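What follows is a set of notes on a single structure, which appears directly below.
Excluded from the complex is one protein chain; the other protein chains are retained at their positions.
First chain written, first letter: the chains are A, B and C, and each begins at residue 1.
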Amino acid sequence: MEKSRLEAFSDGVFAVAITLLALDLGVAGPGHGALARQLGDRWPSYAAYAVSFFIIGITWVNHHALFKSLAMTDRLLMFLNLTLLLFIVAVPFGTATMAAYLRSGGADAHLAAALYAAILEGMALSFSAIFVWSTRAEERRHEPLPAGGARAAIVRFTIGSLVYLVAAAVAFVSAPATLVIIALMAVYYMFEQTPTGARVPG
Amino acid sequence: MEKSRLEAFSDGVFAVAITLLALDLGVAGPGHGALARQLGDRWPSYAAYAVSFFIIGITWVNHHALFKSLAMTDRLLMFLNLTLLLFIVAVPFGTATMAAYLRSGGADAHLAAALYAAILEGMALSFSAIFVWSTRAEERRHEPLPAGGARAAIVRFTIGSLVYLVAAAVAFVSAPATLVIIALMAVYYMFEQTPTGARVPG
Amino acid sequence: MEKSRLEAFSDGVFAVAITLLALDLGVAGPGHGALARQLGDRWPSYAAYAVSFFIIGITWVNHHALFKSLAMTDRLLMFLNLTLLLFIVAVPFGTATMAAYLRSGGADAHLAAALYAAILEGMALSFSAIFVWSTRAEERRHEPLPAGGARAAIVRFTIGSLVYLVAAAVAFVSAPATLVIIALMAVYYMFEQTPTGARVPG
Partner (left out) sequence: MEKSRLEAFSDGVFAVAITLLALDLGVAGPGHGALARQLGDRWPSYAAYAVSFFIIGITWVNHHALFKSLAMTDRLLMFLNLTLLLFIVAVPFGTATMAAYLRSGGADAHLAAALYAAILEGMALSFSAIFVWSTRAEERRHEPLPAGGARAAIVRFTIGSLVYLVAAAVAFVSAPATLVIIALMAVYYMFEQTPTGARVPG
């Protein structure tokens, strides 16, 4: 069971990264205005928390499904997986930065939202790279993908990556629109599963 | 063993969230008054730490028992579980906010305590949803619940959820009373077990 | 394998708590005096970091050995284990507080060192309680302890707990002496193993 520790390590990183999102929820506390207003002013943090939580969570679910289909690991896979984790771990930073600038509402909100979308773009591309790796040799998967399955999946991954690019571009027009596009992306991924070459219950 | 990674990921999130509770224990340090007084002033943080620690710990124990009884997972379960984790991860934020406002003692203590109870309400409802999911099809559990067991459990979950609602309402009368109600809830759950359809030692 | 998730959750909490110790290592940064002096002034943080790191690490090793010998778990064990984790998670707080007051050198250093020793006392007592639980019924261990083994172990645990009490008392005379006593305790535990009823390589 070569891949079990790789999964365990990845699970740990996903779990810590998703939990660190909550560090940005806190208000300034007593003496900084009414609590209701403080909470209200921080709505971008709460919206961004929920979106990023599901983005990381769904990526974990898809990571789980993809790794389940793998029959082996190698040095390159470990490197690709580390690159994916590098972006996962940066998501709380991107989320907090975007939320802070959405609150302040200045011109920098555009750049902050683009930065957030760019981190997710990096995540999506790394994930795609792991998938592509899994299709490059037969012994890498327990079962080959159905005919056309790999091509269809790669088309879908490409579209996914393009959506994050679009979200990054839209950021320069409207930062909240970026958050909305990414939230819709999360909803889409919640229902769309990474192909695993076999019917898998979960 | 489809569900083992789901459990591992959840364990990780529970473990990180329960540990982050401790970030709120620290005092301001030298130069901010006698240490004994600083520690004394922070009693709400220490009380809230202990309560939230056992709330998360007991929820983990019940999560453990419930997942032990599951025979399969699916996409919906993963989504329900993510929603549960979303609230678990927010508990340190709710705890720290309540403790800060209990200390300052102003009118906002009511809102802060209600926010804390609301986060626990979300946690309780998500947990109930996972339980309900487990009862909706026979193949989802290793053993069916005993006759009337599911209904009895759902009644109990409903009462549990109502207690958090009451705690949230009571917050607007007395914030410390909310903490007391939730502490009693923790004690109750410590002795009351999620039904698992079989005698389970732990 | 009833206890594997309990171990996994505990491992997670130990791992996060031990890592959070490092949050107290950071210096104030540029503009707060020469870095060499900043690092030198923080020697109590570095000493306390090393001591607490090995205290938590050794407690984890002993936790590992003790749980290896257990043949079952129950609700009470989970509660005792949660209590142990409650103190483990508080160690970074106790460590940082003691280090801050050792640095400032005022009268509060005594109280801060006593607080640190008290947290370790709570940890030692909870650990002893788990051990006592394991000896109270034959079915709780894979192999019974050798004749006199349980009594000898309890005597040793009692001495261990007394040492932390002494360390707490000594704190009111000399705070650094408390840290020295606790460091010696860590060295002692590194060589002394929790009895497990069988020769265990590690």
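The rule is short, and it goes like this: contacts are C-beta pairs under 8 Å (C-beta built on N, C-alpha and C of every residue); 3 or more make two chains touch, one makes a residue touch a chain.
Only a predicted model underlies this, so the values are computations on that prediction, with no experimental measurement involved.
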Query = Of A:Ala22, A:Leu35, A:Val51 or A:Leu115, which one is in contact with the hidden chain?
reply = A:Leu115
Key: Omitted-chain contact residue, chosen from C:Ala15, C:Ala48, C:Met78 or C:Ile130   = C:Ala15
Task = Spell out, residue by residue, where the missing chain touches subunit A.
result = 2-3, 5-6, 8-9, 11-13, 15-17, 20, 72-75, 77-79, 82, 85-86, 89-90, 92-93, 96-97, 100-101, 103-104, 106, 108, 111-112, 115
Note = For subunit C, residues touching the missing partner are 7-8, 11-12, 14-16, 18-23, 25-27, 29-31, 34-36, 39, 50, 53-54, 57-58, 60-61, 64, 190-191, 193, 200-202
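Everything that follows uses one rule, which is that only the chains that are shown with their structure count from here on.
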Size of the rotation, in steps of 5 degrees, that lays the CA trace of subunit A over subunit B = 90
Where subunit A touches two or more other chains at once, by residue number = 12, 15-16
